[in-house]
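What you see is the complex with one protein chain gone and the rest in place.
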């Protein structure tokens, strides 16, 4: 059998390898046209594809699928070596087997680790240090003296080390700029999305810890620390000096106040506003973010507020009526 | 009469052409200093500008105004031809009359359609296909193998085809990257705003259908489909695998959950969070998004919650009092 492509279950055709990791798709398996399917070791015996589809059993079909994807499709990095159309400052050091594309600018004294790939038009500032096996996509800005670990992926237009938003209000109402020239450190195995911005602080450091994954258009304020393996979805924004511990998950458009601590394993649903420090393991939702269970119970009532208001008004009318009747009643009792 | 400029009603001077499309500006027309005004065919007879201002009647003053604008002001594309300061890979094909600016990088095997304009410092990846009459502004990234139709406009810094945010959690808590190397297709007549990001999926495709218009800083997750003529305002974010049907309108900062369907003609007010599939024609507001009419009624009560709470407490006091009185009353009745 020849496998020519890897495809999702709904689109798989003859010649495709597909996978089922989630029980809710077992039903769709019966009619797949894929030539092979990855199934978990514990997939129930009754769940089988048509006879035309081979079954490959594995511990984790989703991860195995990811591995298979890597066999079939490939990115297209610039050629090995330093493109003659790049601008490389004095004292720049390159590890072995780097690929540096055209119109890349690398400032004086920067260091690029071995096998690191830099796509066209990226800019690496003076004194920046990029580790080994990194991928910097087009239009990335790594500002001066930023430190990037190994196996880091930076997507198109990501900015590392732009000035934090720090000003001192003067007596005449104008804003004096606080120079933002301290450290930005991106640890190993971090991925940073397209057009995401990571600010540099005045003092101390902004740090993204090992294995954290950050999606597109995310704002990381100056002096923020992001914990190991934390996941930040697109358009999340973190204000300055906030500490996010490890294994946190924030869904899209979450906003986090400055100078707070978000504990290990916290989960925040989309659009949550985290306004104060959160204990480890909390699942927050809403603005301000409150425990998800509480929020769910409250929010279903929100849309019924008009009825609640009406109920209260009716109660008020009834109680007034009762009061009156009771007076009548007591009067008649007194009379009797 | 010489018309030298096109201007809005409030700023129009002698020599300017202006327009009135909305009845609420009829009043301001009486005092305009414009030399000419575009009015609709059905503008009431009494609505007239000063004698110094000529009247041009047309079916749709706003569209005619747009046409007039095109006569007076012009963009400034790079010169016809391929700038010698560009980097063009092997096997790249150009249609007639392209304009490719300096420091543009075009990867191997890419195709650029006729009359397409590429502003300076844009990057087009290997194997990408760009149609005819497109405009790619500065710093656009079109990643490898992305397909772009005809008459598409991509604003500065837009990214097409960055990796979707897809990871498989491993037993040790780390995140294994799912390669995101499948298709991104931008159909004809699409416009994509500055610094907007459109992600590439692992399998299947991300597709922006014909005539859709997307504003700045929008996030389109991997595997999303955007319907024909849909309008997405700035900072909207769509999570992965969501389908948005045709003629949808989302105002600024709307967020949409993943794996859902937003029906034809849905409207979402600014900042709405669409958390589940929406039927065609719904008008959603709030978080989670609920029908606008319902939301409006509920939200006016939200700010009166403290009074509602007080009313309930007063009712409770009164009812307790009534209960007591009733017991007294019954006791006295019993005694009587």
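Chains: A and B, in written order; residue numbering restarts at 1 for each.
Basically, contacts are C-beta pairs under 8 Å (C-beta built on N, C-alpha and C of every residue); 3 or more make two chains touch, one makes a residue touch a chain.
It should be emphasised that the depicted structure is a prediction, and the values quoted were computed from it without experimental measurement.
J.: Which of these touches the unseen chain: A:9, A:112, A:233 or A:257?
T.: Touches the omitted chain: A:257.
J.: Can you tell me which of B:80, B:259, B:276 or B:309 touches the chain that was removed from the display?
T.: Of the candidates B:80, B:259, B:276 or B:309, B:309 is in touch with the missing chain.
J.: Quick one: which of A:107, A:131 or A:149 touches the chain that's been left out?
T.: Residue touching the absent chain, from the options given: A:107.
J.: Based on the whole complex, identify which of B:85, B:243 or B:260 touches the chain you can't see.
T.: Only one of B:85, B:243 or B:260 touches the chain omitted from view, namely B:85.
J.: Which residue from A:117, A:192 or A:217 sits in contact with the chain not drawn here?
T.: In the full complex, the listed residue that touches the missing chain is A:217.
J.: I need the residue numbers on chain A that touch the omitted chain, in ascending order.
T.: Where chain A meets the chain not shown: residues 87, 103, 105, 107-108, 121, 123, 125-127, 139, 141, 143-145, 157, 159, 162-163, 165, 167-168, 170, 173-179, 181-182, 195, 197, 199, 202-204, 217, 219, 221, 235, 237, 239, 253, 255, 257, 271, 273, 275, 287-288, 290, 294-295, 297-298, 301-302, 304, 308, 311-312, 315, 318-319, 322, 325-326, 328-329, 332-333, 336.
J.: List every residue of chain B that touches the chain not included in the displayed model.
T.: Residue positions of chain B that touch the missing chain: 6-8, 10-11, 60, 62-63, 65-66, 69-70, 73-76, 83, 85, 101-103, 119-121, 137-139, 153, 155-157, 189, 191, 193-195, 211, 213, 215-217, 229, 231, 233-235, 247, 251-253, 270-271, 286-287, 299, 302-306, 308-309, 312, 315-316, 319, 322-323, 326, 329-330, 333-334, 336.
Just so it is clear, only the chains that are shown with their structure count from here on.
J.: CA centre of chain A versus CA centre of chain B: separation in Å?
T.: Going by mean C-alpha positions, chain A sits 22 Å from chain B.
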